[in-house]
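Removed from the display is one protein chain of the complex; every other protein chain stays in position.
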Amino acid sequence: MLLEVRDLRVEFATRDGVAQAVNGVDYTVDAGETLAVLGESGSGKSVTAQAIMGILDVPPGRITGGEILFKGRDLLKLKEEQRRSVRGAEMAMIFQDALSSLNPVLTVGDQLGEMFVVHRGMSRKDARAKAVELMDRVRIPAAGQRVRDYPHQFSGGMRQRIMIAMALALEPDLIIADEPTTALDVTVQAQVMDLLAELQREYDMGLILITHDLGVVADVADRIAVMYAGRIVETAPVHDLYKAPAHPYTRGLLDSIPRLDHKGRELYAIKGLPPSLTAIPPGCPFHPRCPMAQDVCRTDVPPLYAVDRGPVSGPGRGSACHFWLDCLEDSACRGPASDTP
Amino acid sequence: MPDVRRTNPGPDPESGDRRPGEHPPGDRPPGEHPPGDRPRGDWPDGGPDAEDGAVAGTGFGGSMDLATNEGRTLEDDPGPDGGGPSGRPRSLWSDAWRDLRRNPVFLVSALLILFLALIAMWPSLLTSGDPLDCDLALAQEGSRPGHPFGFNGQGCDVYTRTVYGARTSVTVGVCATLGVALLGGVLGALAGFFGGLWDALLSRLTDVFFAIPVVLGGLVLLSVVTSNSVWPVIGFMVLLGWPQISRISRGSVITAKQHDYVQAARALGASGPRMLLRHIAPNAIAPVIVVATIALGTYIALEATLSYLGVGLKPPTVSWGIDISSASPYIRNAPHMLLWPAGALAVTVLAFIMLGDAVRDALDPKLR
Partner (left out) sequence: MATMAPVPGTDTTTEPLLEVEGLVKHYPLTQGILFRKQTGAVKAVDGVDFVLGRGETLGIVGESGCGKSTVARMLVNLERPTAGAIRYKGEDVTRLSGRALKAVRRNIQMVFQDPYTSLNPRMTVGDIVGEPFDIHPEAAPRGDRRRRVQGLLEVVGLNPEHLNRYPHQFSGGQRQRIGIARGLALRPEIIVADEPVSALDVSVQAQVVNLLERLQDEFGLAYVFIAHDLSVVRHISDRVGVMYLGRIVETGTDAQIYGHPTHPYTQALLSAVPVPDPAARDRRERIILTGDVPSPADIPSGCRFRTRCWKARQRCVDEVPLLAVPEAFRGEGGPAAHPSACHFAEEKRVVPADAAEARP
């Protein structure tokens, strides 16, 4: 097991009280595997990733519990110095906004080479050669000349490639990509996702893909973890999840996206709004929006049940719904279409 | 030509041949559908309930991807002035005023300023002495009964002079600040809003004024003035001070102008003054308030500098600035001569800064 997150909890101190951003998240990633973490804004998907990378803003953030086992070591117990040597060399991150993640006054060659100078102690000249090699790898045309260009001289897609090159520089074992293609146009998005998937296979890396886009997930993920209000509400292999979701939230999400391949009549819309993290509802956090909520949902927090019975069940499936079997068996867990907030 | 078009009969029969700018009298306003008219889901019928209290924001990524402040106010009860249909419609200004009345910072600073205004107008309320009644024999003496602040280098009563000095100093500070803020704010806002030639001209003009050194400019310009009133001094300060505010105002108007809500108003057909006054100005005024209130202290001090150089107010006039500069040589043997007028100056500046801060915060609904 490359990475194992156990019962991770993160809080934020805000003006309005303590925001519980992550409330007991468990997930694992193997080498060569792609785990997609799916969730809306405020679901805690990015905060979890920042905690794993060790780039959480502390304060206001605070890790209040859990373990992050990376190749058997608990990262949360490491000293900052050791942590820093893990970051970049053994795990790397790709951000959504490539333009603001690159320093505008340094050439991309210098920024790429920096990694080798700092971590590998290479000379400037060797580092420059390495930078060109990396840019070739991520298929930036005419890398030899463009290595001297500044970030603003590249298009959005090319900049994201440079970010990928930076993440790959030291051949890490794990890459965390936080909405890597959200800011890109579809045709460019396809290029970048393809590149990322290919490089992952080539280097046999683990990949955590954080996104809100169900389409991107279906294209590249092996397994999915769906997050809601700081918890994982469903986890499953990608094919099973799309075939038969076992949680009403997942079902709602799948039904609420318009489809390219047919013109539906009316979209299903999950009613209401995601909860404020300073006031997560008791019981199941989804119950105020759930079409099948019962009394038990208002009082008892559902654990992540193993989905071991029913139509598309199997090992590795879990659902944090008291009535997961009902949801799996029919579409009782979807309500009527509506536009009420 | 495969121009497939759908004619939509729609449930709204009037939409068929409505002409621009004309609505039949019986036309049903869009809002007037009987509640049972359409599927309404379960929209809360009253105030906020669990459903509409549960809010999280959008905005992707980032550790503060929590947007908790969004949910906050929806959870709160609207309060006594909750604004139900029976309540009066509110605006930014009425809300700001309501907010200010409850803000202790505002109350304290407003009381202080009121007090200063009072003694500026009627200094005899606080002292029966005469600031020009001096006795050299008492020069630099410390405090004694009847003369709590002691005496200055000329043997005048420091307490009386501090009280009488308020008039000049507060007048200079307030008038110069107002003048600078109005002139600079308006010119900058116009330049930022209209851009083009206006903006280019104004920007070059501000550059010219920025290039004038304050002291040298004061020596040249004020030396030709013979009147011993505060107005030439104030005029000089406005003349040299407005470019600073105008730059800030221009910048923040340009920022505010680019927001979609200004475009939205334009798309509705709003006039230029409407966009400027209603949409841009309230969103651009905060930095102007902050800089102007901080500058107020500078102007009071500048008056002292000019007086010291002999081009500001001449000695029979009493002001904190004059007293501060005349006390500075004696700071080691008679610190009280400096401390009292300087303290009065500091309190005044602080009061205005606090006032500016409170007003700025009150004008920001997000901080409520």
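Each chain carries a letter (A and B) given by its place in the written order, and its residues are counted from 1.
To be clear about the criterion, a residue touches a chain if its C-beta (ideal position, glycine included) is under 8 Å from a C-beta of that chain, and two chains touch if they have at least 3 such contacts.
From a predicted model like this one, the values you see are computed outputs, not experimental measurements.
Trainee: With the missing chain put back, one of A:54, A:88, A:157 or A:206 would touch it. Which one?
Mentor: Of all options in A:54, A:88, A:157 or A:206, contact with the hidden chain holds for A:157.
Trainee: Which one touches the absent chain: A:112, A:210 or A:253?
Mentor: If we include the chain that is not displayed, A:253 is the one touching it.
Trainee: So which of A:81, A:261 or A:295 would be touching the chain we can't see?
Mentor: Missing-chain contact among the listed residues: A:261.
Trainee: Tell me which residue among B:244, B:283 or B:307 touches the hidden chain in the full complex.
Mentor: In the full complex, the listed residue that touches the missing chain is B:283.
Trainee: Which positions on chain B touch the chain that was left off?
Mentor: So the residues of chain B touching the unseen chain are 1-12, 15-16, 18, 20-21, 23, 27, 29-33, 35, 38, 40-41, 43-44, 46-48, 52, 55-59, 67, 69-71, 73-74, 78, 81-85, 87, 89-92, 95, 259-261, 263-271, 274, 278-279, 282-283, 363-366, 368.
Trainee: Across the whole complex, list the residues on chain A that are touched by the chain not included here.
Mentor: Where chain A meets the chain not shown: residues 40-41, 155, 157-158, 185-191, 193-194, 212-219, 221, 238-239, 242-243, 252-254, 256-264, 266-271, 273-274, 337-341.
Note that in this section only the chains that are shown with their structure count from here on.
Trainee: With centres defined as the mean C-alpha position, give me the chain A-chain B separation in Å.
Mentor: Distance between chain centres: 45 Å.
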